[in-house]
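This view holds just a subset of the chains, kept in their places.
Per-chain residue numbering starts at 1, and chain names A and B are given in the order in which the chains are listed.
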Amino acid sequence: MERPLRLVTANPLDQLARTLEALLVVASAPLPVEELTAAADDERERIELALGLLAERYHEGRSGIVLEAVAGGWAFRASREASEACGRLFERPVQRGLSQAALETLAIVAYLGPCTRPEIARIRGVAADSAVAGLVERGLITESGRDDGTGGAVRYRTTPMFERVFGLESLSQLPRLDDLPGDVDDLRERLHAVAEQRSA
Amino acid sequence: MIVRELELDLDAFEGPFDLLLTLVLKEEVDLADVDVAGIVVRFVERLAEREKLDLDACGEFLVLVAALLELKARGLFEDEAAELADLEPEEAAEELARRLAEYRRMKEAAGWLAERLAAEGDRFFRLGPAPLAPALERRLAPQDPEALANVVRLLAAEPPAVSLAHMALRFPPVAQFLERFRALLSRRSRFDFDTEIDGLSRAEQAIAFLALLELRRANQISISQAAPFAPIRVSRVEQESAAVNERTHAWNVRSA
């Protein structure tokens, strides 16, 4: 491990290359040369030289990290050699369950029909933003118009994917809540009333 | 030594003790920000500089600091007033001390976190997915619909009833006692403080005492006490003399 270090230290571009490595490992999108130049606060030619150096070091077959020039700029990726391992990492066993926040949000949307984030937050007593975003991302709920026609908040409803995951042919197959009001409006009222009590 | 002139140099306040009390009473300084321990240490240091033990000063100081501490403690645990009021004084003091210690530890921990954040704040790491990573496909295992029903039942369950007893025992504002004493003095030229506060909780008594100090500061009353622990007599100050005295002695609450 000693020799390569000395080799690198001898190179005047070394520090610049290290800065670029750092920028590339933090980036979540390919970085154009202009952005690298601005961030490293150096000359474009030197940036390009340093990138060349890095491309050689982070090269297929030599390293598990590979530097690649893509449409949008430069980015690190995993080596092809490791693609099987990466596949195992990303196709990790299907996710078991949903978080409490996700489950509550989903249950409210499923039983009450289309609702807005503010309403979900009011019933739960905590902000619903990230739970709603997560469920949309997984395709379990989706936007369904706006409250009061146009101007209001976005409403969300469950998707066919939701029905598949929960093994339902339709929403009418949701388990009955015998102990609670069967009518949706009454149930909604009850949930709001309890939420208010809880926050008092 | 005159307690009210005790010079303080605290984080939240710099100046004489009587000014601090005034600002606290006017709610211009948040009592929660006042380091009472710092006041005690300053007082003890001043006391140590003297040849003789000044018992008067000690007594006065104890009364004022006790009132400040109680106010502060109550301020921290307002909602717990009822619960604490049910305890014996020693138990309540113990409980308050325990909670104050807990809060203090959390403040220490917060201080540690602040230092850590300052030291580690220049660590950059990727906050999103990697640029060329395989698309993450999170497939969800089949779920039991009964879980949805259970969650709705949970959200619809009545929360346990909250005792509202503390509403009645809520800490009265100083203004309430100010009004009460002013009203009393409009009917009578003097009254006995101890009789007036008889039957009140210790916290209420402390507030009443602060109201008394405020009235004295505004030069609307004079206070006398025949001996330590003797009843405190409060008399109305006549308007003419009040105007004369206005600027001279803002505070004059020393035991006789």
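Rule of thumb we're sticking to: a contact is a pair of C-beta atoms (placed from the backbone, for glycine too) under 8 Å apart; a residue touches a chain by one contact, two chains touch by 3 or more.
Not measured: the values here are computed from a predicted model.
Overall stoichiometry of the protein chains across this structure file: A x2, B x1.
As a working rule, only the chains that are shown with their structure count from here on.
Residues 124-134, 136-149, 151-159, 162 of chain B touch chain A in their complex. In the complex of the two chains, the chain A residues touching chain B come out as 22, 25-30, 68, 70, 75-78, 86-87, 90-91, 94-98, 100, 103-104, 106-108, 110-111, 123-124, 138, 140, 165-168, 173-177, 179-180, 187, 190-191, 194-195, 197-198, 200.
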